[in-house]
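Excluded from the complex is one protein chain; the other protein chains are retained at their positions.
Up next, chain A:
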């Protein structure tokens, strides 16, 4: 990497960087808490010292803790909080390339890059993820069907491995493909070089349409999804009968400067400063909300209203970039609405031609009455090279469910079977409950991944609760 000064190899440093604290750590779903020593290195040297100082229960890098399950927890061991490494090292405003530390969030990148006319190539449903986390989970966004996952836009990264050395890793190598989607188990990403996409405004031109049921939705997505750069459908998983799988489809692209109208209020504001990044922020819910606020009744009412509120068909609506991509980021700590019991995210993908499985899964969820208000369905494009990357060409469905729902564990196990039988998989960054023996069928390159890890990290320094639970 040209601009990122690689840390010199550090041979011995038994002392972990100060300060550290021993505390309980969970994922965004707030289930299965475990206790770790949390270190927060502020330099590459301190990060290397942290890795070399890991005890026998190892360590794992953690970013902003947006993985839903136990991917960035390490019971009894070390958790290396990377948010202290938060410098943007260089920006090539001509070519649209940024080199930054792994702890930089996509939010920070947007703040800095949007005024320069550049946007991150891929953003998940939250911008509060770090670059390191985006590589580790090989995140995807609404543009997966045209742009692929995050890893495709990474031109290089520096990886701190178990021996304390730093390697610059380039696309096309085994280590690159094992690390993108590798859930942090190959090492700690220290810095990355990312190719950006040019934008003229911080506004989105959005087409909205309603789909009356799942078949209607799939037909609309199949017909003209490729005509849009960004596409996602919110799906009402509580609707039953003829309305099963009814959805609101929102698709769009970055608005061009010329598209901002002169006459409307929104247009005038946009024209004054087309590249301004102004995320709205509401107050956070209180920390100790009771469980059981989200029931079939309350979520059912919400879904009904959400569906009816959406226009049957509307084109060219201007939306702020943040409300198009990250509506939930406007509410800090929104995960608290599930109460202390927390919640589970379930995201599956099945290939094209497996629509029958998708229909069955949607019907089963609707019949079961999972109170899910954030369910989304999306059409994926070509698969990504990461060995444990989640996307594959086909259909992905993501939903969140309160963890306290009775019988949920067995129900999701049954869905796993359906998905695995259809050659699909579930997303590790969201997982907190998969049965370990289901994994190999879902991720055919798991054996390669294990072999590479065994060779690269023979002492097993990098490990996590996820890795222990699933024997990654």
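In this section, a residue touches a chain if its C-beta (ideal position, glycine included) is under 8 Å from a C-beta of that chain, and two chains touch if they have at least 3 such contacts; residues count from 1.
Keep this in mind: contacts and distances are computed from a predicted model.
Look at the chain that isn't drawn here: its UniProt entry, checked against "Decaprenylphospho-beta-D-erythro-pentofuranosid-2-ulose 2-reductase", "Cytochrome bc1 complex Rieske iron-sulfur subunit", "Branched-chain amino acid transport system permease protein" or "Aspartate carbamoyltransferase", names it "Decaprenylphospho-beta-D-erythro-pentofuranosid-2-ulose 2-reductase". Only one residue from A:124, A:342, A:371 or A:424 touches the chain missing from this view: A:342. Of the listed positions A:76, A:198, A:227 or A:353, the one in contact with the omitted chain in the full complex is A:76. Contact with the chain that does not appear here is found for just one residue of A:299, A:321, A:408 or A:442, A:408. Interface residues of chain A facing the missing partner chain: 23-24, 29, 31-36, 57, 69-70, 74-77, 341-342, 344, 403-404, 408-410, 432-436, 465, 468-469.
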